[in-house]
Structure formats: C-alpha cells, structure tokens
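Notes for the one structure printed next.
The complex appears here minus one protein chain, its other protein chains still in place.
Now for chain A:
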Amino acid sequence: MSVQARSPVPPPSSLSVPSRNAGTPASASQTRNPITIRLRKILGTNFTDEATTEALQTLSELYGTQSTVSVSDSKAQTNGTDSDDNWSDEDVDVGLAVQDDSACLNETASRARKNLRRDLENKLAQGSQQFLQAFSEVDQKLDELQNHVAAMRVACDEAETQLRLSSEASQSLLDRAESLRSEREEVETRKSIVMLFLNRFTLSDEEAEAITSRDVPIGPRFFEAMNKTERIRNDCRVLMSGEDGPTKAGLDIMVSTSSYLEQGYEKIYRWCSFQFRQMGRDAQLEVDSTMQQAISRLSQRPELLSEALTFLTQTRQTGLLSAFLDALTRGGPSGLPRPIELHAHDPIRYVGDMLAWVHQAIAAECEFLESLFGLGGQNDDSKARRMVGAVRTFKGSEEEGWVKELLNSAVTKLCVPLKVRVQQTVRSQESSIVSYKVANLLQYYMLTMRRTIGEDALLSTTLSEITDVSYKVFFDAIEAHGRALLRIPLDSDDPSLTPPLPILEHAQLLREIMQVYDSSLLDDTTAEPGQTFNRILDVMLDPAMEMCAAAAEEKARYRPQWDRAVFVLNCWCYLQNVLEAFEFTSEKRHTIQEKIDERVKSLEDEHYENILRDASLYDTVTIIKSKTPSDPLSHVLPAQKLQPTLARFSLWLSSPEVVHSPRLSALTSPSLHSTIHRVSLARVTKAYAQLCEEVRKPENRYEAASTLLGMERPFGQAGVLWAIFGLEEESEESAAD
C-alpha cells in the first residue's frame, strides 16, 4: 500500500485491475486457475512506483555506460515501461516487449538481454567480493576489539579482587566505627539522663544561692528553691525505698539537700524573727503572702517556728502593753479620744473602757494571727466571722492551736495593769451598788473572753479572778451593811408601827441591786433565773428581818404598849413587797411568806384572846375549857353570873370593833388585817357556839337554858352571830379543826 501512496499518478486500485481487464473473455470463466491468478498478479503490478523506477534506472545506467545504444536501450526501456510487459521476470516477455523497437536498439537490447543475467551475476559477485573484503576488515577490527575487551576484563577482575580485599580489610574498621557510634549514642543518652538526674536531684547554683545566701530575700525565688529541695528529698526517698536499698548517690543527695533544707529553714527563721521584731510598733497589723508562706513552711520545723514566734509574742506583748498604757494615759491624737484614766472617777466607765479596749485589741490581734496562719476566711465564704456571741470552736488543728496560744500570750502582759486598776477601782468603791455593777460588767467580759480566747487563757483566768474579787467586795459590802443594820436600835419614843428608816434604806439598796440584776448583761438563758441571785437576797434580807424581830423585842421590853407583832409583820410584808416586782425572787418570797405565816398565826391567837376579853367572854370560855366533865357547868358558872356576861357580849356586838379592829388597822397590809380579824371572829363565834351547846346540855343543869341564852343577842344562835360578823357559816367539820 505504501507503494501506491507514493505513486505520482493516482494508484490503480486492485479493483481497477479487474475493471480494466473486464474485456478479457477468459477471465470470467477461469478465476480459479493458478495461471490466471499469476497473470492477474503480474498485470496488477504497478511499475510506476519508485522502487521499480529506481531498479530500471540502475539497469539503464549499467548499460548506458557501454555505448550510445544503451541510450536507445533506455529509450526502449522507457517505451517498455509504457507497455505492460514484465521482461525483468521473463525473457519471453522482454523479447516480446522490445520486438517492436528499432534495429539499433534491438542490438543493444538483445545483447543486454543475453548478458543481463551474467552481467548481473558478475555485478553481484563483484559486490559480494567487496563485501567480503569489507567484512574481513571489520572482522579484523572486531578481533582487535575483542582483545581489548578481554584485556579490560582482566583488569576489571583484578580491580574487583583488589576492591574485595580492601573492603574486607576495612570491615573491621567499619565495625569498630559502628560500635563506637553506638557507644557514643549510649554515652549521650547517659549524659542526658545524668543531666536530668542532676537537674532533678541537685540544686542549681542559683537555687543553692537563693537558699543559702543572705543577699537573696525571702520571696518566690527562695520558696521555689525550697520547694525543689523538698521535692528532691521526696523523690530520693521513694527511690531509696526500692528493693536495692539506699544507694550511695541517694545518701549523698539526702545529705546535701538536708543541709540546704536546714539552711533554708534557718533562713526563714532568721527572716521571720527579724520581721516579728518589727511588728510590735503598729497597732494594726497586716500579713503579706510571703510572711504567710514563710510561716506555713516553718511549721515543718516546729522548734524553729516556736522560737520565731516567741519573738512575735515578745513584740506583741510589749506593743500591746504600750498601746494599752497609751490609751490609758495619753488617749488618741491630740488627746482625743480622751485617755481612759481620765474617767477613773466613774468606775463603770473606767472599767468598761479598759475591758472594751482589751476586747477590741484581741479582735484585731486575732485577725492578725489568723491571717498569719492562713486561717482567715477559710471556714466562711464571706470572710466575715463573729468573734463575740458565737462561741468559737477550736477544731484543734495545729494552726488554731498556735493562734490560741499566741493570742493568749500576746495579751498576757495586759493582765497585770488591768488587774491592778480594776482591783483598785473595785476596792475603793463605797457604794455596794456600784461594786455590784462593776462585778456584773466584769462577769460579762469574763464570759465574752472565755468564748473568744478560751477558758484557760491567762486573761480569762485573770478576769475570773477580778470578777471574784469584785463580787467578794460587793458581798463584803452588803454583809457589812446587814451587820450594821443589826446593831441599829429602834427609836423607843416612836410609836409608829411602820418599817423604820434603816429598813427603808436597806430595801432601797436591795431594790437597786435587783434592778441591776434584772437588766443584767448576762445572757438569761445560761443560768436559771434567780439562782445566782439567791445568795444576795439571803445576805440582804436575813439580817433585815432578824433586825426587825430582835429590835422589836428589845423595844417591846421598854414599851409594852407598843405593838411588836404588828410592827414585825409590817416590816416583813414591806420587804416581801419590795421583792414582788422581780420574778427571780420567788423562792425568797416564799420563805418570807412562811415566816410571815408563823407570825400571823400567833397574832391571830393573840387577837382572838383580845377579842374574847373585849367581848367579856374570855373568863367564861376559859371556865368551859378548864371544867371537869363530871361537874355540871352551872355549879362553876351560875346562870346569874352568865347572864351579865352575855349581856356585855351583846353590848360588844354593837361596838364598831366587830367590823374593824383598831389594833389591826396598824397593819400596812389591809388584806392581812381583814384575814386575821375574820379568823379571830370565826373562832369567837365557835367559842360562843360551844358555850351555847354547853348551856343547853341537860347535864350542866341550867334552868331555862334557852331563855337564858335567848335573852340577849345573838339569842343563843351561832348562825345569827355568823351573820352579825358578816362571815360565811363554817361547817361543823371545819369548825372542829
């Protein structure tokens, strides 16, 4: 196909061949004939392609060189090309093709036709010869090349051997290098491990300096170094507790770190001691975080901490003492507020001011100490705590223990000046009421302080001491008052039955004391009301009551007319009345009531007898009581003797004394008056009733007994007498009592 493509003329397709030969009659019938096929193939061959043209050109050149014939030959050839014969393949065809050519050309052509084969063979042989020559040359060259290659190979082999040898020789070196490298790596690793170890288990110079040097202040850097030292020791301890037991390195580390640690603590201690010495000057103290951290660290070394804190205690003691003395004697800036001692003349204010100052100082001190130990605001979200009122519960942690102890010791030095002043004030008091007030105030503060700083604190015990002292002073005062009262005689010229002036004054004092107690500063809920006050009541009242009774007895000796019983009752009732206003006195009121009842009883007896005498029934009643049952009453008490008695009784019934006893009206208590009078009247009535009964009895042999009784009021009827006295008639049973 490529041949067709290259043809300048449009290539005759394989299909065009049969169409051109369509006129051939043989072709149609004998398609299968091999000759036909061959013929067709030849016919179909195209000679216009370049290869053919070239071949023909070469052929013409071959012959053209011999003669001019060759030119015509070539002409013939070109003509031949026009015809479709195939002379190069078959002589017959060639002969046929050139047959028609001119004569000259025929010669050449025939010669050519004859010699073509030979010429071609010659040419071929010649060419082959040339080839042979050329190839032999090539062969030679190749041989040479082979030799070279062989030589090269030998050289290469040699080189390879050489190389193998040298490689073998260097192997050991390489191995060595390899091992060295791994060794180096190992060493590197170990180095980094050692570095890490050192970093972890030793202090850097800087850190060591922070701990040991005096130039580095206590601060974050120092604490960091301390932290690290601690950590090293902990880690080291963990490592050493392994199965292998302590290693030398571990021991070394422990030794060195422990020395650093001790130096560190020593440094904290020195710093704290220094700081603490500075702290005495300010009244209000504040703790910064460094101090707080230093303290919390130092608590790892309690002995150092306690030593450092002794400095604090000292400075605080002196600081507080001087502040207290300043407040006492100098007061505030430019004398305002005034010094406390300026009010020494007012004992309540003086003592109260001092104690309030101490209380406030304690509050500030407590805040300071709690922040020092980092306790402030820990328990309470709002960071506000109550110091008074709410009982402080010390949970017993170490820090709280310190706070409590420090607080105790800080105010220790205040105790002496406080005690001296309070005692002086208390002792110099003449008024027992003031001593009582002071004692109350002291007791209040004692309880407050107990709640604030604990019962064992020196200040608490001091306060309790001075409270006791002031109470003692108070009791001494009122006891002396009572004793003095006992010695006072009554004015024998005074006929009055009301309580005398000394008793009134005494009662007034008691009243004031009770008022103080009533408005007591102490919490009512703590003690049973009145319990603590009973002693005061005893001390106050017993001598007064005794005095009334004894002095009345004494006076009655000189003045028998003077009504002793009424006077005593009046006094006692008065004292009882004084107590009435206060609830907490109920117990004492009860005991007084018992004594009064006793006295009332005897007064009733007395009064009854008096009435019987006044009513002229006394003798009659005595006779009735004393008579023997065998003797008839009319023999002892004849009717004519009885009759005037009854008449006199009737007369008495008309007197005002029935309603009102002049004697009892001297009693200050009207109820007591009427009670006693009524009881006595009732007894009179009963006595009359008994009289009537006796008279009516037949064995007493009165003639016309009912006439005798009925002559005068109350006509022998006890009921009438009850009505006259205005009393409810008592039943027989109660009358029999």
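The rule is short, and it goes like this: a residue touches a chain if its C-beta (ideal position, glycine included) is under 8 Å from a C-beta of that chain, and two chains touch if they have at least 3 such contacts; residues count from 1.
To be clear about the criterion, contacts and distances are computed from a predicted model.
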| item | value |
| --- | --- |
| Name under which UniProt lists the unshown chain, selected from "Ras family-domain-containing protein", "AP complex subunit sigma", "Checkpoint protein" or "Glycosylated lysosomal membrane protein" | "Ras family-domain-containing protein" |
| Touch with the omitted chain, as defined above, among A:225, A:272, A:406 or A:441 | A:441 |
| Among A:59, A:272 or A:287, the residue in touch with the chain that has been omitted | A:287 |
| Among A:219, A:417, A:454 or A:632, the residue in touch with the chain that has been omitted | A:219 |
| Contact residue for the chain not shown (choose from A:246, A:331 or A:710) | A:331 |
| On chain A, residues whose C-beta touches the chain left out of the figure | 219-220, 282-284, 286-290, 292, 323, 326-327, 331-334, 336-337, 340, 348-349, 352-353, 355-357, 359-360, 363-364, 367, 371, 377, 382-389, 437, 441, 444, 448, 519-521, 523 |
